[in-house]
Structure formats: structure tokens, C-alpha cells
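Every protein chain of the complex appears in place save one, which is left out.
Labels run A and B following the written order; every chain starts at residue 1.
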Amino acid sequence: MAKSKSHLGKVKVGKDVIVLHTMAYLFCGMISALCLIPFIMIFSGSFSSEAAITANGFSILPQDFTLDAYRNVFREPIVIVRAYATTIILTIVGMIIGLMIQTMTAYVLARRDFEWRNAFSFFFYFTTLFNGGLVPTFILYTRTLNLQDNYLALLLPLLFSVYNLLIMKSYIIGIPDSLIDAAKIDGCGELRTLFQVVMPLIKPALAAVGLFIALAYWNDWYNAMLYIKDETMYPLQYFLYQKVNNIEAYKKLIASGAVSASAVSAISLPTQTLKMALTIVVTGPIILAFPIAQKYFIQGITIGAVKG
Amino acid sequence: MKKFLKKLFKYRIYLLMLAPAVIYTLVFAYYPMTGIVMAFKKYNYAGGIWGSPWNGFENFRFFFKSGQALKVTRNTVLYNVLFIVCGTAVQVAVAVFLTEIHNKWFKKISQSMMFLPYFISWVIVGVMAFNLFSSDYGFANRIITALGGTKIPFYTTPAAWPMILLFFNIWKGVGYGSVMYLAAIMGVDTSIYEAAAIDGANVFQRIFRVTIPSIMPTMVILFLMNIGGIFRGNFDMFYNLVGNNGLLFDYTDVIDTLAMRALISSNNFGMSAAIGLFQSILCFITVLLANKLVSIYDKDYTLF
Partner (left out) sequence: MKKGLALLLATAMTVGLLAGCGNGGSGQSSAGGSTTAAASGGGSSESSGSGAADNSGSSAAEDGAIDLSEHVDLKMYLIGDRTPDFDEVYAEINKILEEKLNCSISVDFLSWGEHDTKYSLLFSSGEDFDLIFTAPGWCHYQQTVALGGLYPLSEEFIQTYAPGIWEVLPEVAWQQAAIDGQVYMVPNFQQEFGQDVLAVRGDLLEKYGMTDIRNWEDIRKFYLACAADGIYAGQGGPWYTWFRSLGYTGLAGSPKSGETVMIHYDQPDDMNVYYLLDWDGFSEYCHQMKEMADAGCWSSDVLNSADERQTGLLTGRAATMVWNLGSCVTYAKQANAEHPEWNITVCDPLAERQKAPNKYTTNGIGINISSKHKERAMMALNEFYCNPAIQDLAMLGIEGKHWRAVGDNQYEVIDESNFGVNNNCNWGWTNETIRREEYIADMTPLDEKQKELLETWKADIREDIHPYENFSFDPTNVSTQFAAVEAAMGSYYDPLLNGLVDDVDASIEALRQAMDSAGMQDILDEINRQLEEYMATLN
């Protein structure tokens, strides 16, 4: 009797849960599918022959299976391997340094006892609204700092992002003051409070912002285009963009009226399958590394546990 | 002054912690900001940014003279409002739902999948969109005709494009955006949930009373930051999906695509600086207002 009652009770409590779960699975499942299908098409496309793709468009399964596109990408395997290494090292170094600076700054800006916090927030935020354009930045890097063909020219531009800073601040601001005050009463300095009390509490935030910084480095080709001439220093994405950007250049060339027939025939266009293979080559590793960060978004943390 | 010095001393540790970011920002953001003067200059190589002759407001005139200024500004703002509202709704929904789902495998895999579109460049998205919507071979039209409907010529139907652009915008940003909210939700003390559960609240009440308020600071900050870009269009997206198809421009032309069309052949530094400054000022005013409104609600949530 008692058993059935509790069972009944569970069903009663569970109804909302069932509704929610149904919604959650349907919604997330649908969005995941919409995100996955195009990627599968790109994946299959990268293993298809160019002729089949131009004739029939994209499809779920490879058409006329071939490795041609990948042979083209890996024509010089050493170059690709070196580019991978460059990108991976840059991503890791940039992420660690960037995360440190961002967290430290966000921590100060989130301190309610720091009267100047809004002034400094404004100081940072203002730079997202106004910028001087490409020319002065280019001159700064190449002339003033003389960083052409220097890895610093790839590291520095993405090291600090106000966007990430303010997201981080919004996470830190949620930590109760009492916790931090308690730490200070225990004799912790600011840095120790930050590292030993605050950081463990915002692991999900660190993982998220760390991921964003890493993605920014991983996807960056623009700075390489501007500042790197030495081919041995190219990061991975730059290979992709050099090839893909040819299409744009080509369209402009055709549209520009005075067309040089020599130039038209010299420009080599990436095939559709090559574009797709490059997407896979560039995306693969970071998707495989994603679960490392992911576990922090999946498991919550208990402040009580830290507090205790 | 004395008071100031006193505070300086009091905050010395804070200031020291801020120093790297402040120096970085001064060097890499404020110093190049001097380039803004190019908006008022008739730029030449010999004179450079400072030595070139002044040009008054001449560089701004082309935008208003084009007769499209009002239309593209309106389009830019409307699209951004649409993107911010719908984008945030979907991202928050995904984050909340993923938190509620207990099946770890489903959680992990669906989250990874949602991140995939982030890696697909707009160039490829443009090609896929054409595969989807073209009237001859498009997948959408093949389905429509198979179901007995008549073909929709998407590329000559401007009214279809706000929805298409909205779809791709949400699609591309859902993975990235939902991670921000997931991280915020995961930062919530789990004991609060337990307390709510004991109170007998059902899951929906719990979501609206506990989860949503707990990610409010993040939502507001992101909202404000997006407002800060409300007069800027995502050039890559509009250009790769719409291209130079003038038939669609009434619904799809934004400030950035117009500026590109106007300046592509002259490569005028002054004019591109001017259009950027125009956008910056409008964004600045909007964000000041929005920030003020938020500060009335809760000071902790403001940007500055």
C-alpha cells in the first residue's frame, strides 16, 4: 500500500519531468540533427569526385568515392604537419596566457569594493566600439614593433578579448562576497584568493572562456595573412583560406573589366571537394579535443563543498 | 588629490592585477585608435594618417548620397534585433534542456554536434544554401514539388530571406552560445537546486525561478555586448548567402555590404574609416542608453 502510494506520488512528481524530458530530447535532438547533416554532407563531399559533386550537388553518402581531395591537401605532408604543430602550440600558449590575464582582470572588475571598477570596465569596453582600422594596426605591428614574420604577431592580437573578459566578469560576479571575505579574513592575499578560492568555483567558466580563446587562435588566418610571409611559419587555417580566398579574388578579377587573360588562366581555383576536405582537416582535431573542456559544462559544481 | 593618492595606495594590488590588461589595451587598442582621424582626412601615402590634408565631413557624404542609407541602416538594426532575440532564446533553451537531460552520452554527443556549424566557413555555407534553395536543383524545391506544391524561386523572392538568414545565423551560433549559458548554469551552486526540489517546485517552476535568474547576469552582459554591435552587419554571412543579387537587396542589404559595394573599386581609406566611425557612434549611443536602463534594474548587471 505504502509502496503504491509512493509510486503514485512519483508519477505525479514525474509528469512534469517527463514532459520536460520529451521536450528536451526532441528539441536538442532536432537541432543536433540539423547541425550534423550538413557536416556529414561536407564529410562525404570531401570523399567524392569533383565531377559527381558538380553534377548532383551535396549528398549524405560519398558519390564516386575517391581520395583525390585529400591527396591534394596532403601533397606536401611536412608542410601540413608543421602547420598543425604551429597552430596547436599557438593555441595552447595563447589559451593559457590569455586565460590568466582575462581571469585576473575580470576578478578585479567584479570586486564590489573596487570603486573604479566601472571606470575600468568602460575603459576596456570602449575599445570594442571604436577602432582605428587596419592601417594603424598594421603599421604598429610591422613598423613600430617590427613583428613581421614573428610568432608574436600571431599570439598578441588574440591574447586579450574584451568580450571574453566581460563574460568572465559576469560569471565571477555570481560568487557570494561572503566567500571571498572569508578567505581574506583567513589572511589570503588577492592573488591567493583568486587562485585558491575563486578559480575552483568558476571551473565551468574557465573551461568556456578557455575554449573560446582556443577557438579564436585555432580559426585565425587573418593575422597570418597580414604579418607572416615565411611559409614555414604558416598556421593551419591560413592554408585553407589561401586556397578558398582565390574564388573571391577570381570573381573580382572577372568583374573588373580589364581582364588579363594570362592572369585569368594562372589563378588556380579550389575545387568544391578540396574546400570540403580542408574543412574536415581543420575541424577534426578540435572536435576530438572538445570533450576535454566539455566535462566542465556537463557536471555542475557545489559551492557548499568548496566552502566546507 | 590626496584622496586620490590614498585610493591609489588602497587599490594598489588591484591596479597591479589590472596592469597587463591595461597596458595591452593601451598599446593594441587605444594607440591604433588614432586611425579614426582618417575619417576626416583625404588620405595619401606620403602624408600618412597625420600628414594627409583634412577633408571635413566629405568622407561621410557618399553613404547618404547613395539614397540607401536609411534602408540599409534599418535592415542592419532589424536583423540584429531578430538575431539577438531569437539567438538568445534558442541558446538558453538548449543550455537549459541540456542541463536537465541526464543521459550523459546524449548530452555530450548532441553538444558536440551543435558545435560543428561553427567550423563551416560562410563560403561553404553559401554553397550549401544554394544547393538547398536553388529553383532548378534545390533540395527544398524538390521536396515542395514532390509534395505537390509549386516551386518557390527563393533567389527572386526577397521576403523569404529574413527567415533564411535568421535560420543560418542561429544554426551557426547555437553551439558557441549555448556553451556560455551552460557554463553559467554549471556555476550555480547545486545546493540551491536541492533546496528548490525539497520545496516541491516542479521542474518548470525550478527552471524559471532558479536556473533562469542564475544566468541573468550572463544574459544581460551578452545582450548589452550584442547591442554594442547593433549597427554592424555580419558581412561574411550576408555576402556569402546573398552575394550581389540586387533583387534581394530591399530585404538583405546592410551597412557593411553597401559600403563594400561602394568602395570596392576606389579602395578609399577615408570613406571606409568614415562608415566605420558612423557605425561606432550609433552603437555607442545605443549601448549607453541600454546600459543606463539596465543600471536602473540592477547595478551589478551593467557593462560599466
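Basically, a residue touches a chain if its C-beta (ideal position, glycine included) is under 8 Å from a C-beta of that chain, and two chains touch if they have at least 3 such contacts.
Just so you know, these numbers come straight off a predicted model, no measurement behind them.
**Student:** Shown chains touched by the missing chain?
**Tutor:** A, B
**Student:** Give the residue, chosen from A:K15, A:R112 or A:R143, that touches the chain omitted from the document.
**Tutor:** For the chain that is not drawn, the touching residue is A:R143.
**Student:** So which of A:I92, A:L191 or A:L269 would be touching the chain we can't see?
**Tutor:** A:L269
**Student:** If I consider the whole complex, including the chain that's not displayed, which of B:M1, B:A46 or B:L70 touches that chain?
**Tutor:** Residue touching the absent chain, from the options given: B:A46.
**Student:** Over the whole complex, note the residues of chain A touching the chain we left out.
**Tutor:** The missing chain touches chain A at positions 51, 54-55, 134-135, 138-139, 142-143, 225-226, 229, 231, 241-242, 244-246, 248-250, 252-269.
**Student:** What residues on chain B make contact with the chain left out of this view?
**Tutor:** Where chain B meets the chain not shown: residues 43-46, 48, 58-59, 61-63, 65-68, 126-127, 130-131, 134-136, 153, 155-156, 242-247, 249-250, 253, 258-259, 261-269, 271.
The working rule: only the chains that are shown with their structure count from here on.
**Student:** Measuring centre to centre with CA averages, how many angstrom lie between chain A and chain B?
**Tutor:** 15
**Student:** So in the complex, which bits of chain A are touching chain B?
**Tutor:** Per the touch definition, chain A meets chain B at residues 13, 16-17, 20-21, 23-25, 27-29, 31-36, 38-39, 41-42, 57-58, 101-102, 104-105, 107-108, 111, 114-116, 118-125, 127-133, 135-137, 140, 156-157, 159-160, 163, 165-167, 169-171, 173-174, 189-191, 201-202, 204-205, 207-209, 211-212, 215, 219, 240, 244, 247, 252, 256, 272, 275-276, 279, 282-283, 286-287, 290-291, 294, 296-304.
**Student:** If you look only at chain B, which of its residues touch chain A in the complex?
**Tutor:** So the residues of chain B in touch with chain A come to 7, 11, 13-14, 17-18, 20-22, 24-25, 27-36, 38, 49, 90, 93-94, 97-98, 100-101, 104, 106-121, 123-124, 127-128, 131, 137, 139, 171, 174-176, 179-180, 182-191, 202-204, 207, 214, 217-218, 220-222, 225, 228, 264-265, 269, 272-273, 276-277, 280, 283-284, 287, 300, 302-304.
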